[in-house]
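The complex appears here without one of its protein chains, the remainder shown in place.
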Amino acid sequence: MSSLLFAASVFVLLTVALGLFAILRRSADVDRLMAVQLLGTGGVAILLLLAVASEMPPVVDVAVMLALFAAFAAVAFVRNASGVSREARGE
Amino acid sequence: MSLVMDIWTICAVSAGALFFLAGTVGLLRFPDTLTRLHALTKVDNLGLGLITLGLLPQTSSLLLAVKLVIVWLLVQLSGAVVTQLVAGAIRQHGADG
Amino acid sequence: MSIASVFDIALVALILAIGASTILVRTAFAAVVMFAVYGLLLSIAWVRLHAVDVALTEAAIGGGMTGLLLLGAVARSRSDDVDRVRVGYPVRLAAGGLCALVVAGLAIVVLHPPAAVPTLAPVVMENLPPSGLGNPVAGVLFVFRALDTLLEKVVVLLALLGVWSLAPDRAWGGTPGLQVYAKPDPPLIFLAQLLPPVGIVFGIYMCWVGAKDPGGAFQGGTVLAAMWLLVIVAGLQKAPAISRLWLRGLLIAGPMLFLAIGLAGWVFADAFLAYPEGYAKPLIVAVEATLTLSIAVALAMLAAGPPERAQQQ
Amino acid sequence: MNAATLFGLCGAALVGIGLYGLITNPEPLRKILAFNLLGSGVFLLFGMIARRAAAAGLGGDPVPQAMVITAIVVAFAATAMAIALVQRLADETGRASISSDSSDAVDGEGKS
Partner (left out) sequence: MPATTVLDATTADGALLVLAIVLPVVGILLSFVLGGRYAERIAGVLLPAGFIVACIIFLKVWQGGEPLIYIVGGWQPPLGITLRADGLSVAMMVAMAIVICLIGVFAHANFGSRAASVETRAPLVFWVMLMAISGAMNMIFLGGDLFTLYVALELLTFAAVPLVCLDGRVETLQAALRYLLFALLGSILYLVGTALLYGSYGTLDIVLMSQRVRLEPATLAAATLMTLGLFAKTALFPLHLWLPPAHAGAPAAASAVLSAVVVKGSFFLIVRLWFDALPGLLSVAASQLIGVLGASAIICGNIVALRQKRLKLLIAYSTVAQIGYLFLMFPLAFSADPSPHHYGDALTAGMLQTISHATAKAAMFMAAGLIYAALGHDRISELGGIARALPMTMFAFGLGGLCLIGLPPTGGFLAKWLLLEATIATAQWWWAIVIIAGGLLTSAYIYIVLSRTMGPPNAPLTLYAAVPKYQEVAALGLACLSVLLGLVALGPIDVLQVGRPEAPMAGLR
């Protein structure tokens, strides 16, 4: 079972890597952000698979950590895109 | 019993991994940003969801199982919010951000 | 070749590719995005190295908080995306040669481990039981090398004061220049209402579980810091003015308690930073709990930047 | 080659990549990024050493692991300070770049 889960994690890793590179070639920031989101989800999945495959339950905590931080890139990005920062600097 | 569990795990994890592939391909092939966002959400809820469900029978304790579900819910939440935020940003400023 | 090593090789290749593109990619925004992804992959690498404590720290600080900080910075300087002044070709060549030399040297060292690999793991495990801790890394941080940990807290405080010192004089004592949204953003507010309760519970769990399993004050504190920042950014709460006494008090509470217990060790356990027999675990847990709070406040304020607005009276 | 060595080599390569970026990138923000890469490469070297020294039922030597945790926190503090400096500088000058003298070029030659 363990090697099958490893195989699944390799598969997920390769998939998201593929997606990542293809998207990073595009120049739009939104696409880059989606790539981060994709890799974030992929990373969480990989960690969960690894936790079970290598029987290291604390690894799930790492996945929780990643999941908690998953939205922050988007939050920072939107703050940038909405232009609020520029106004705030002017005051 | 454990055989049934194992088969369930194999099926669900494989299906989840396939959704990752599908989502990624969607992200690559779909023409505009909003549809790509749509593909992305499939990865969040179905891809990760199926993997989580598949892993549940293999967990050693209840706490661990609960944590797995929490992880999934958290990713769902952040995925949903990120999609909203990005879509909103696109509506305001166009796809270049 | 086992499937695990296939995974490792794929992971390393991806890390190197993303690391290199962080350096080579044209725009600063793309580089920062790359770096956020990079931190995430690195924490998987730490899991593969059986260092879950480090993986947690990397996920929280290396990836999460640093990414947050850099994204914030790049967001502020977007208008400065001017054409990059590139250094000359000879310099790049020389730099490349130097770096190749360094890599080659390090690779030789990596590939030639000493005949008998020295390890302190058995000594740590042998001496861990009196402290009542189950997590050897926490044991090293809070028992054997407690002095480092204490000094590192002072380093963080100094860095914070260094960041604050960059404020203009008129803004001293005011609130950090962390931008909030001008108008309420419903999805963001939704996130800022839903995520922090989970995050706070998880932060406390991290701190509590750190005594016996991977986790601890750093990781817990970072999560709390991130949640606080989220609430501030969403506009649900104001950033505190840096002159607030409670803020200053929280900042030093952890190091102060650590130091006090360390000094008490002089009287009750015959050495500075020694714990009296039988009381080690509760004392360490108390130190960790206060440190979690102090770290949370310190990291959040570090990420929030120097004060920019004078305090409203 | 075991996993520890593999990640050790990865760390070594990252040190090189980070160093290259630190020397050749004129933008301060990119220099800070490069410094973080360099740092994480060093941390991976620690990780390799810890993993290689696995014993007593542990997956790795906890002493270097603890050191990495300390170093990560210190690196974060450094990054925060550097970014605050860059931003203040950008606010003061309107552009985020170290003065246009040839310091970076000389840095590179100095170390080679």
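Read from first to last, the chains carry the letters A, B, C and D; within each, the first residue is number 1.
We adopt the following convention: a residue touches a chain if its C-beta (ideal position, glycine included) is under 8 Å from a C-beta of that chain, and two chains touch if they have at least 3 such contacts.
Nothing here was measured: the structure is a model prediction, and the numbers come from that model.
> Considering the complete complex, which visible chains touch the unshown chain?
C, D
> Considering the whole complex, which of C:L14, C:V91, C:A167 or C:A192 touches the chain not shown?
Touches the omitted chain: C:A167.
> With the missing chain put back, one of C:M65, C:V124 or C:V209 would touch it. Which one?
Answer from the full complex: C:V124 touches the omitted chain.
> Residues of subunit C in contact with the chain that isn't shown?
Touching the chain left out of view, subunit C contributes residues 102, 105-106, 108-109, 112-114, 117-120, 123-124, 127, 143-148, 150-152, 154-155, 157-159, 161-162, 164-169, 172-173, 243, 245, 248-249, 251-252, 255-256, 259, 263, 265-266, 269-274.
> Touching the hidden chain in the full complex, which residues of subunit D are there? Just list them.
15, 22, 28, 31-32, 35, 38-39, 42, 45-46, 48-49, 52-53, 63-64, 67, 70-71, 74, 77-78, 81-82, 85-86, 88-89, 92-93, 98-99, 103, 106-107, 109-111
We adopt the following convention: only the chains that are shown with their structure count from here on.
> Once you count every C-beta pair in contact for both, which comes out on top, C-D or A-C?
C-D
> Can you compute the centre-to-centre distance for subunit B and subunit D, using the mean CA position of each chain? Integer Å is fine.
32
> Touching at least two other chains at once: which residues of subunit A meet that condition?
Touching at least two other chains: 29, 33, 35, 40, 61, 64, 68, 71, 75, 77-78, 80, 82, 89.
> Which subunit C residues touch at least two other chains?
Residues 4, 48, 50, 74, 76, 185, 188, 191, 195, 198.
> Hey, which residues of subunit C end up touching subunit D in the complex?
4-5, 8-9, 12, 15-16, 19-20, 22-23, 28, 31-32, 35, 38-39, 42, 45-46, 48-51, 53-54, 57-58, 61-62, 65-66, 69-70, 73-74, 76-77, 80, 82, 84-88, 91-92, 94-100, 102-103, 106-107, 109-111, 113, 117-122, 124-126, 136-137, 139-141, 144-145, 148-149, 152, 155-156, 159-160, 162-163, 166, 216, 218, 299, 302-303, 305-306
> Report the residues of subunit A in contact with subunit B in the complex, numbered from low to high.
Residues 1, 4-5, 8, 11-12, 15-16, 18-19, 22-23, 28-31, 33-35, 37-38, 40-42, 44-45, 48-49, 52, 55, 57, 60-61, 63-64, 67-68, 70-71, 74-75, 77-78, 80-83.
> Hey, which residues of subunit B end up touching subunit A in the complex?
6, 9-10, 13-14, 16-17, 20-21, 23-24, 27-28, 33, 36-37, 40, 43-44, 47-48, 51-52, 55, 58-61, 64, 67-68, 70-71, 74-75, 77-79, 81-82, 85-86, 88-90, 92-93, 95-97
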